[in-house]
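Shown here: the complex without one of its protein chains, the others still in place.
Per-chain residue numbering starts at 1, and chain names A, B and C are given in the order in which the chains are listed.
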Amino acid sequence: MTDLTAPRASRAPRALARLARYGAPLLVAVALLASSEGLRLATVNQLTSLLLLAVLAMSWNLVSGFGGQFSLGHSIFVGVGGYATAVILDLLGLPLVVVLVLSGVIAALIGVVLAYPMLRLRGPYFAIGTLGLALAVQGWMLNWDFTRASQGYSIPLDQSVDLLTVMRIAVVLALVAVIVSQLIVDLPLGLRLLALRDNEDGALALGVRRLRTLLPTWAISAFLVGVMGAVVALQNGQVTPQSAFSIQYTLDAVIICVIGGLGTLYGPLIGAVAVFVLRQFTADFAGWASLIEAIIVILIVRFAPDGAMGVLSGLSRLVRRALVRRRRLEASSSTESTREGVAA
Amino acid sequence: MIMTDENPAQDVLIRAAGVSRTFGGVTALSDVSFELRRGDVLGIMGPNGAGKSTLLSLLAGVRRPSTGELTVCGQDMNRSARGDAARNGVGLAHQIPKPFRQLTVRQNVEVAAQVVPRRHRAAVVHEALELTGMLAAADRPAGQLGLLELKRLELARALALDPQVVLLDEVAAGLTGADLDELITLVAAVHASGRTLVIVEHVQEVLHRLANRVLVLEWGKSLMEGTPQEVSTDPRVIEIYLGSARESDEPRRQRPPLPGDAPALLQVDGVSAGYGPITVVNDVSFTIAAGEVLAVLGANGAGKSTLARTLQGASTARTGAILLDGEPVHHRSAHQRVRAGIALVPEGRRLFGDMTVRENLELGLRSARHREPLDRVHELFPRLRELQNRAAGTLSGGEQQMVAIGRALASEPRVLIFDELSLGLAPLIVDRMLDAVERIASWGTAVILIEQNVHQALELADSVLLLRRGDVIFRGHPRDFSEEEFARAYLGISDDASS
Amino acid sequence: MTAFRRTVVASTIVLALGLTAGCSAAGGSADDPVVLGASLPLTGPLQAFGTSLEVGYQLAVDEINEAGGITVDGVARELALEIQDNASTPETASEQARDLVLESGAVALLGPATPPLSIPVSLAAEQLKVPAIMTITPIQAWKGANPEGWKYAFDAFFDEVQMTDTQFQAADLVETNKKVALFTDLEEDGIVMGGLWADKAESFGYEIVAHEEFPVGNTNFSAQVSEAKASGAEVVIAQVIPPDGIALLREMKAQGYQPEVLFLEKAGNTGGYPQLSDGLADGVLAANWYAEGMGLDREADFIADFAEQTGGVNSDLGTIAYGYSIARILIEAIESAGSLEADAIVAAIAATDGEYPAGSIAFADDHTAALPAVQTQWVGGDQVLVLNAGGDAASSIAVPVPGLQ
Partner (left out) sequence: MELVVQGILLGGLYATVALGLSLVFGVIKMVNLAHGEFLVLGGYVTSLLVVSLGGDPLLLAIPAALIVGALAYPLQRYLLTPLMRHSTEAPITATFGVSVVVQTVLLLVFTADPRTLNAPYAASQVEVLGVGMRTTLLIATVIGVALVIVLDLTLRRSRFGRQVRAAAFDPDAAGLVGIDLKHTYAMVLAVAAAVSAIGGALIALSFSVDPVAGTGWLLRAFTVVVIGGLGSARGTLAGGITVGLVETIAAAVFGAQYRDVAVFGALVVVLLLRPQGLFAKVQRA
């Protein structure tokens, strides 16, 4: 057992930890890709949905968790990505990878254009503003001939992609999302981002520029969500404004991050798994499903406001404290010392 | 460290000429001029509200001067944007450190280091951590640090900007004994590393040991500038810190002396309080009887206001008990304590500015129908009757203080706490306020008087509680109260670092 | 090092989930029942369709099971109906359609009603190559969603083109000034049908004097109604959702606008609509797919069995009959294919030709079976047939609209 309270981690373990942080997701992804042939189609399909949910939550977490800007407008990027993919596949028939990246880029560009004015708003105003924006866009899309309203824009069947390929794309996308989240935390951009969230005045006073930090983050988030929307469109075979621009996507991201832990690296992943499993479970309760989910969300917010990650770190702190205390007791009893620490 | 090439023209790092700053009609800083040369350590002192923080915020580029010329490190601060100062070689360390709590110490410093060129960053971060002794704690989350470590981190963050000038805003606040010594050593090391310092400080010891010049502010104007020795012996400085004796010969005190066996109305037993990692009030005990005036004295940062807030319930006591008539009240919330009979006239008055005087007073009443207390208030301050339909926010400071006192009296308190009664008021008004305190005490109300004007407070007091950095260093009758204790508490001149 | 441990925990969870999901293989042995799947809107705005379809589907499955199940590959097997609630949301319907096939092992899908839900389910069927039959989904909209043609999905319902004739045919049965006011919302079917009515009016000798368009969820119809009233139209054709329909009726009543005939499509097919609208919808006309007197297979039985449950003879009852019919067609197709092989079942469905409670059904090459739309008028809790499948009068129409008087 290494000393957990050791103040100084030597260079080697830190490098190892970093390697593990980037390597482990890579390994999991490679393992999934390698074994994907052997998976049942049902598993493939469920895994795709789960991974997409996780990507959505991780991307939203970048802006709203790490960046502290509570966005209620992310559904726009799901829709933009979905439509971009459907339309490009329909009209241009470019290679799939190009189409996906292009969809993300379009979403990111639109994201930057929208964020530029929106980021002038703070706190609840930002949430209301982005929500208004999302609804204005959805209202427009519902009334725009181009989107073919409730009939939807179908991905041409000859261009459609089988579920296994969709899952592989989702695996790669999820990997990218995890790595990007890690990178953002490790890079100076992420430092500035976290600094802004923790204490905006302090960060500004230290020379951090708000827009220069938030805008790239927003663009990255929009890119990932755009590609996620594109994969959703591939999975469903069509896009409709009603579903692709649905506020539900944003709400899902909020719920997942709240359950998993807002502004943590792995919270959205854990939250996505929890929500996905919960939904599989409540699917049998039909009309009660959303009731159960909402009550769980309320209970978590009330009693564990830092989500699963908060509970986990709370537990690990308890364990660590117990270990330390035990060691201290052992030490004091072995030396027969009568001096009890004042720190107790 | 990375120094920009020396340029004799840049030897004057800060030049202020006739700098003023107003906030919506209120002048916080007026016509201040000084120069700071490379390598200087300038101390800034003055009582609360003298404009120290405003001056510092102008130097740090957080705000812009209203008029006057201010150049910092070659930059015209009348034209600078937020954060420009940080990029331009000015580092600011705050009184209450606000680190990025979720980041590690190293990351905190790295955020600041982003203003220096990429290739120097690692070196700057390392140097800042090393100089402040935080290298060992570099990987701990900032949220877990203790107070001294937080102050070190605050300094490290300022140093990571690779600044030419470091501004220190009461960094010694809350530190005692060995911790304070350590901090002073640290700041000296920062200076030795070639930085020019501006130190705003109440703890005189810090200025004595570090500053080569001290600028004293009062009422937003510069009162004098000199060496620390000159300043601390200047009668004007002593007066602004301790208040002047009253001109009038007529004794203010009208009440008979308190009988020695008066039963305790409020009993405070071993109360400690603070915020975050900081303990501001440590193990305070006293009792006060009906009609007694207890003067709570001490320098800025000694814990007087925290004590007041803890008694009233706005902050919670960490340990100890507060009993009103033998009934424990320390678990009750602020509004319940008001109903129980403990009222506070808060520092800065905290009136509801967009409401009228009448509305403010009526809010204090226990019930809408029971209006008698207001008659008493109007009897005490007849002026309030004339002002009753004016918005409280538009009144002068003295009038506002009357409303604040009236509002507290409206709840018919048995214990009334005044937090910095005379702060920011002209001497004539202070006189009137203290007269009112005497009247209130004569009605049988127990009064806890937190007051800067020591001489005048002592005139009224039945007993005195002297705080120094959160500890009670004197408790007793005013006549037993010696000038030495006084000087020690306020100016920290004859300080014993081992306390 | 904690970051490292967290990574391990997180990746283990993901892996474990993938593996456990992979291990729980669904059986397909001959002892297990043959599963038919349906993702239905059992809650949400389309709830009425979902619950009615469920009754119809279940009825068909129960009938077969009571008769000893179906013979597949020479073995008699029981049928099981697996139903999930999609809460009226398209993406859930899509998700559940895949889930039903992949996870629950459904050999075929039954539709969820209306194009927004039926199209994603049909697309999922094509993607997974399983047979699926839709209903309560106008066939032009359904066909339009897949220009290349459906290969595994079928749709049995009325054709919008024929349906939009019925309003004019019914209006012909009463004396009017042949001036028409259209109220159409901006949902796809509102746009399509609005266009059709506008195009066809002239050929029937009608003139469109006002065409009001509005978004779904519109509440304030005052300007639109006063325009229509000013235009003097005695025929009103509206395509609205139920809450908007109530708002429209209230505004018409408030402004004292009493057209001779009022067609309230979409909203008018909500069971018990006159009660919901406090009587305002009494006498409102609506195109329908079911009514007493159409002479359909087992008509009397269905009315006797379900009229009480649906609050009268109305489109909800019709939806039960349609649900029953397509379930029946699917079951018969599996029976006649004699196997669970998708292509065999698809071929058998395509070969369907028979009388069902929904009408006489035979699928065209484009996998659609067009059933006739009729016109009905709300009288009490019933939708009474006023224009039959042949476009002729069935009973007299009460004019002007009684509920608005």
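Just so we're on the same page, a residue touches a chain if its C-beta (ideal position, glycine included) is under 8 Å from a C-beta of that chain, and two chains touch if they have at least 3 such contacts.
Keep in mind that this is a model prediction, so the values were computed, not measured.
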Visible chains in contact with the missing one: A, B, C
Option from B:Gly61, B:Gly83, B:Pro97 or B:Gly313 whose C-beta touches the chain left out: B:Gly313
Option touching the unshown chain, where B:Val41, B:Ala173 or B:Leu344 are the choices: B:Leu344
Residue in contact with the excluded chain [from B:Asp11, B:Asp76, B:Glu130 or B:Asp354]: B:Asp354
Absent-chain interface as seen on subunit C, which is shown: 43-48, 88, 186, 212-215, 217-220, 222-224, 226, 242-243, 246-247, 249-251, 253-256, 270, 272, 276-278, 280
Residues of subunit B in contact with the chain not shown: 23-24, 312-314, 333-336, 338-339, 343-344, 346, 350-355, 359, 362-364, 366, 368, 393, 407-408, 411
Absent chain, residues of subunit A that touch it: 70, 117, 120-125, 127-129, 131-133, 135-136, 139-140, 143, 251, 254-255, 258, 262, 287-288, 290-291, 293-295, 297-298, 301-302, 305
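As a convention for this text, only the chains that are shown with their structure count from here on.
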Per-chain Cα centre nearest the global Cα centre, belonging to chain: A
Where subunit A and subunit C are represented by their mean Cα positions, the distance between them in whole Å: 37
Approximate Å spacing (C-alpha centroids) for the pair subunit A, subunit B: 44
Two or more partner chains touched - positions in subunit B: none
Numbers and ranges of subunit C residues touching at least 2 other chains: none
List of subunit C residues in touch with subunit A within their complex: 1-4, 6-11, 13-15, 17-18, 21-22, 25-26, 42-43, 84-85, 87, 89-91, 94-96, 98-99, 102-103, 115-116, 119-120, 123-124, 126-128, 141, 144-148, 186-189, 191, 215-216
In the complex with subunit C, residue positions of subunit A that touch it: 2, 9, 13, 16-17, 20-21, 24-25, 27-28, 31-32, 35, 38-47, 49-50, 139, 142-143, 148-152, 154, 156-158, 160, 162-163, 232, 235-238, 240, 242-243, 246, 248, 265-266, 269-270, 273, 277, 283, 286-287, 289-290, 312, 316
Complex contacts: residues of subunit A adjacent to subunit B: 7-9, 188, 191-192, 194-195, 198-199, 201-209, 263
